[in-house]
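One chain of protein is taken out of this complex; the other chains stay put.
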Amino acid sequence: MGARHTHPLYVHGHSRVHRLAPEVKVAAAVAFVFGVAVTPRQALWVFAIDAVMLLVVVALSGIGPRFVLTRLLVILPFIAFAFFIPFVGSGEQVEVLGVAVSREGLWGMWNVVAKATIGATVSILLAATTEVPRLLTGMGRLRVPATLTAIASFMVRYLELLAGELRRMRIAMASRGYDPRWLWQARPVATSAGALFIRSYERGERVHAAMLARGYTGTMPEIDERRATTGEWLAGALVPVVAWLAAMVALVAG
Amino acid sequence: MPTSDAATGQRARSHATRPPDARLTTPAIDVRGLRFHYPDGHEALRGIDLQVEAGERVALLGANGAGKTTLALHLNGINVPDEGSVRIGDLLVEESTFAEVRRRVGLVFQDPDDQLFMPTVGEDVAFGPANLGLRGADLDARVAEALAAVDASQLADRTPHHLSGGERRRAALATVLAMRPDVLVLDEPTSGLDPAGHRELVEVLRSLPMTQVVITHDLPFALELCERAVIIGEGRVAADRSTATALADGQLLARHRLALPYGFDPGHVAPPETA
Partner (left out) sequence: MHAPDGFLNAGTAATTGVISAGAIGVSLRQMRSTLGDKQVPLAGVTAAFIFAAQMFNFPVAAGTTGHLLGGALAAILLGPATGAVVVTVVVVVQALAFADGGLTALGYNVLNMALVPAFGGYGMFVLLRRVLPPNATGVVVATGLAAGLSVPLSAMAFSIEWLFGAAAPVPFDTVFVAMVGVHLLIGIGEGVLSAMAVGAVLAARPDLVYGARDLTRAQAAERSRVGLRAFVIGGVLVALVFATVVSQFAAPDPDGLERVATDQGFADSAQDHALATSPFADYATQGLDNETLSLAVAGIMGVVITLLVGLGVAFTVRDRTTRRRAAESTSAGAR
């Protein structure tokens, strides 16, 4: 778990995927990944269909394979862990390249790797084609409480500011020769975090005062009004519906 | 550009606000006997009396900690007095009138980042009028009007974080102007601005017709914008006179930790045209 960049994954573009209403994208993404999650692991044909559909959407989005692949590296540690599963499992043993591994384990590894990879690709696609404010609007339209989306909106707005403040504190410390190696030398890091918390809290109070000054009474005013059309919902439903149908067939057929 | 055509610029900008009511004998701001102390016990205001007429521009000067910002926060009801009263026009500032007071008094805070809390400038400018009930085309028109008044129409879709200091200041001002206030209160509006940003802001403020109360340490700015200066010292009004007179009084300035910039001689500056 490395340090995360403050910049969300959004890649500017005008593709159909970019322009699709955010509530449709979020709902479709979650539905699709759930469909993949319920797919029985031996139903390779279902995974194939899912992967092909996903690749088509990626192509439509104009994001570019290199971008997706680079971001996919994030799940590499989990894939590495999955690699060991066949060695830990037992029951029927199978020989692979002269090494005896568990058959159950191999299937388990495939299950995890396939679903994690597809899931991560969907997440990357969603994040890359939808700006954060649109994501939050979409969430709101999917009945996520307005308080949560408002908090998230403020969080994203002030994140860069705070990260910048923290960075400047670090630079100031480093400029005074601070080069810690051990945990007990971390006090300045922690105290600067404490100071940043206080500053954040006080800023929160000032923002509150500014909101009051402009008539805020406790509920965020609804400003953006365009909603998804039926056409957009149909377009978005296509991929997850196919995924679920295929998964159901596989489950029933056994 | 504001500077090139002062007259038409003036007229164009008056769309953004209601001109102050000429027949008013009631002052735009009427503070009497205001006393206020903080929860930790510190008495910040010890009896402030201040009247400001409609259309006046008053500079609020004083040392750090003198109580200027504290006073400003009373003007829209964020601070509630221990004793004394605050009237905005004919309205006494109290809990039941907060909503209307906050429509009439636009407070521009010191740190624009405290006021630009929405994802885009446009949404920030819309926040105030939306709280007043505007929607749809009316809301869009109001937003456009406010942004035009500060020469920031091109900033509507920008993220606040990526704006320059001057742009942020003007965007913050627009968020307040969108409420069409009668009174504008500004807390250190020129701090941190580069010279060009400073100039842009001054031009914008000079073009706005409503009553203005400006907290500032920037004495040339005070002289240029405000014909009247009120000096706050230790929670009281220490002086209340024309800005030029106040700045010419060296001892007065020194008593309140104010000082003229190097080479600045208030006696040799043309007084600002009455806007």
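A and B are the chain letters, set down in written order, and residue numbers restart from 1 in every chain.
One rule holds for everything that comes next: a residue touches a chain if its C-beta (ideal position, glycine included) is under 8 Å from a C-beta of that chain, and two chains touch if they have at least 3 such contacts.
Here the structure is a predicted model, which means the values were calculated and not measured.
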item: Absent chain, residues of chain A that touch it; value: 1-6, 8-10, 26, 29-30, 33-34, 36-38, 71, 74-75, 78, 82, 84-85, 87-91, 93, 98-102, 104-105, 108-109, 111-116, 118-120, 122-124, 126-127, 132, 135, 139, 145, 147-148, 150-159, 161-163, 166, 170, 180-187, 189-191, 193-198, 200-201, 203-205, 207-209, 211-212, 216-218, 220
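Simple rule for what comes next: only the chains that are shown with their structure count from here on.
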item: Euclidean distance of C-alpha centroids - chain A vs chain B, Å; value: 43
item: In the complex with chain A, residue positions of chain B that touch it; value: 73, 76, 78, 98-99, 102-103, 106-107, 109, 111, 113-115, 117-120, 123, 126-128, 130-132, 135-136, 139, 159-161, 175-176, 179
item: Chain A to chain B touching residues, read off their complex; value: 132-133, 153-154, 156-158, 160-161, 203, 206-207, 209-217, 221-223, 225
